[in-house]
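For this depiction, one protein chain was excluded, whereas all remaining protein chains were kept in their positions.
And then subunit A:
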Amino acid sequence: MRAVVTLLIGAFALTACGEPASEPADAPAVGAPAAPKTAAGPSATPVTLSEAMMGTACRAGVGAVYGQPGADVTVLDRAGSVITVGWRAPVDGGQLTAECRIDGNRVLWRPLDRPVAGENRWMDQPGDPVVTYSLDGSTLTVSLSLPDGTTTTTAEAVTTEEEAR
């Protein structure tokens, strides 16, 4: 199924002003500043993503954070707007998991496997890394900005097959 990409005029206005887009009712408050704009970063064009495309953005976004190719991250579960993704741990091949949701042009995530419960929180606090995405035709660009200012951008082609995952 091809994703239906619709421009959301209202959300565009909000995000353009540096405000986070509205959140799902059950999601924690987003306290992070807007994604830092970098030359290499994608444009902050907010879009409404199909369910499948949300999964793709989550896979790519979480993959960027954990050093995994998006294709190696799989969608394990969906509960409303929150998507659970998993990937194989380096070293011993165990499964690592995180929850993810799309907020405007940001990919927000919450690790699920940290041994200290407090570390399993939504990564949306000031000082947390920021992951943004943009979709240009069939190219999904994900940008990861770390607190130290380094930014990495990865782009991948979104195929029909991928969207269905």
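Keep this in mind: contacts are C-beta pairs under 8 Å (C-beta built on N, C-alpha and C of every residue); 3 or more make two chains touch, one makes a residue touch a chain; residues count from 1.
The criterion applied here is as follows: contacts and distances are computed from a predicted model.
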Request  = Determine which name in "Putative exonuclease, DNA ligase-associated", "Sugar ABC transporter permease", "NADH-quinone oxidoreductase" or "Xanthine dehydrogenase YagT iron-sulfur-binding subunit" the UniProt entry assigns to the undisplayed chain of the complex.
outcome  = "NADH-quinone oxidoreductase"
Absent chain, residues of subunit A that touch it = 64-68, 86, 88-96, 111-115, 117, 119, 123, 128-129, 144, 146-148
